[in-house]
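The structure under discussion is supplied below as structure tokens; questions concerning it will follow.
For this depiction, one protein chain was excluded, whereas all remaining protein chains were kept in their positions.
Coming up: subunit A.
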Amino acid sequence: MASLTSSEWRVLCEKYQRSVTLSEIESKKDPENDPFRSKYNARELLKQIKSSLGQYAGENETEQGENGQQQAEKELQVEQQIATGGDSPAGLSAARLGVIEYQLGVNHTETEELSAGEEHLMNCIRLMDKYEVTQENISLFIQSRNQIGVLWAGRGEIETAQGFLESAEALYNRYMKEDGKPPMDPNEYFMAEEDKLTEQDRTKRFEKAYTYTLYYLAQVYKNLEQNDKAGLYCHTTLQRQLEFNNFAPLEWAVNAATLSQYYITKSCYMEGRHCLAAASVVVGLAGEVPSVAAAKESETESEKREKLCQRKAEIARCWIKYCLNLINDAKKMLEDNIGELDADRQAEMKVRRRQEEEEKEKGRKTVVLFGSSDTSDSILSMEEKVSCTYPLDFNEARAIFLVGQNYVNEAKEYFQIDGHATDHIEVVQDHSALFKALAFFEDDYERCCKMHKRRIDMLEPICKDLNPQYYLLISRQLQFEVAETYYEMMDLKIAVADKQEELEAHTIRKINHLTMSSIKYYELFLDSLKTPDKKFPDKLEEDVLRPAIVAKFRIARLYSRIITADSNKQIENISQSLEYYRFVVDYCTRNQDAKKAVETELELSEEMASLLPLRLERLRAKLTSVN
């Protein structure tokens, strides 16, 4: 085997370093009409190095050019030959070639020549597989697998990608267990001894490569719909970014906040809270928000301000969802079959919680915890500000509600109605939902009623101002919610009145006002379904079918609940009620497929439609007899 002279070697090293610089730094400045210029230049240099290496590589003198694949196959046949130590001279020369093949592979994939990229990467993997894993080559083992994994995923061959990436993961774990010394970076094969990296740098690069392995695996699992695994790998990726200080605070924080939403949908509130607390702490690392004055001065400051404010507001919104879902989940557990607080369940849950507290502590230790030396404590103290266990009584619910409400105010500062109409309204809807959830825990009807009144106060003005031409769907949601809230208030007022001996005139007026307001908003909702020529559609779209029928059904009910001593008005109200019940019955007769969506409502409407005529008649008879 001929060997390189040290000057020849130095030339090769310089070429290599140049190619790295071209590929990683200069390529970013490539013009848009020639985006891969530097990459192609880097590729040229790599090819030159490869051919030089080939010349000196003794029996490996066969051409390594375009016929690489055949070459690789030949090598495969002799694969069993040896498993030499990676630090042997043969191992070293193979590793050097491997690095070049690896770089060529990456270069081709980055310039979107996948097949060529695959060839080079496979060459690298085959070359290296003949040697034992060492501190020098482990990084190359892992990085080549990362790259080929990504490549296969790009072709939609997820299982193939998974195979390579999981083997990279296994290699890392084995190495860390058996050796664990900071390994050499592949680039160091082409570095002079004096330029070699410090252990610290080595660790950083090596761990970064492994972080990518995990990140790619997260995506692989996501694509394979193994969401739990994907979530865990995302979580670990985030943690490693933080741990090895490889992150942009703003992005990291938003990502952690987004991950919290994943946990919330799975009712994992401890993990969700942890993500959010970390997000809130890390977003603080992104620096101060430029003042309004500074933003006016410079465009960059203005953009920075905009971005920071937006991200913070978004994290606040994630917190709102956390609080809201936590209370709502508790509500679902505690409610009886008519949606009221079930005291037995409540007591039972309280007992169970005491028993579970110990297990929770244990559970906490299994969660991947975010943190670095300077963030762990802050994250912990952030977490302590809000509970992650289901609230079981009003006071517990109220504590969570208040945290949520603070975030509502924070989010609204950025998401103002003018300019961010949809976001603003969504925040207000959440605020209203928070009140609604809290009201469930309140057993005093009057106070409950006041909470619903707050909802009306925040929803009604928006509902009035919003132009349904542009915000049709959100308008409908608002109309429906306002109608329901009035209904709720009317119910509560009646419940309060029932306890009193006599109904006072102003109470009756109040109840009737609530009833009429509820009807009004249901009608507004129904109006929004009309065709441009103001006709109610013969056939409702599937997404509005149930809400529309329910609105009709509720209006029917509302009309019969208007309190009046005037028989004529009574007759009028009952007739209205009858008409709406009949609508429900008639609609379902005309559209048989609607039946299953509104089964119970239909059944009741049918009965009411058959019973109410009699009542009407009696009222009329009474009226005639009086006259």
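By definition in this document, a contact is a pair of C-beta atoms (placed from the backbone, for glycine too) under 8 Å apart; a residue touches a chain by one contact, two chains touch by 3 or more; residues count from 1.
In this text, contacts and distances are computed from a predicted model.
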item	value
The complex's invisible chain, by UniProt name, from "Kinesin-like protein", "ATP synthase subunit gamma", "AP complex subunit beta" or "APOP1 protein"	"Kinesin-like protein"
Contact residue for the chain not shown (choose from A:K204, A:R398 or A:R615)	A:R615
Touch criterion as defined above, residue of A:N123, A:N137 or A:T211 at the omitted chain	A:T211
Candidate in contact with the missing chain, chosen from A:R205, A:K321 or A:K552	A:K321
Sites on subunit A contacted by the missing partner chain, in the whole complex	32-37, 40, 111-115, 149-150, 153-156, 158, 161, 211-212, 215-216, 218-220, 222-223, 225, 227, 230-231, 234, 237-238, 241, 246, 251, 254-255, 257-259, 261-262, 264-266, 311, 314-315, 317-318, 320-321, 325, 337-339, 417-423, 426, 462, 465-467, 469-474, 476-477, 480, 484, 488, 491, 525, 531-533, 539, 541-544, 546-547, 550, 553-554, 557, 560-561, 570, 600-601, 604, 607-608, 610-612, 614-615, 617-619, 621-622, 625
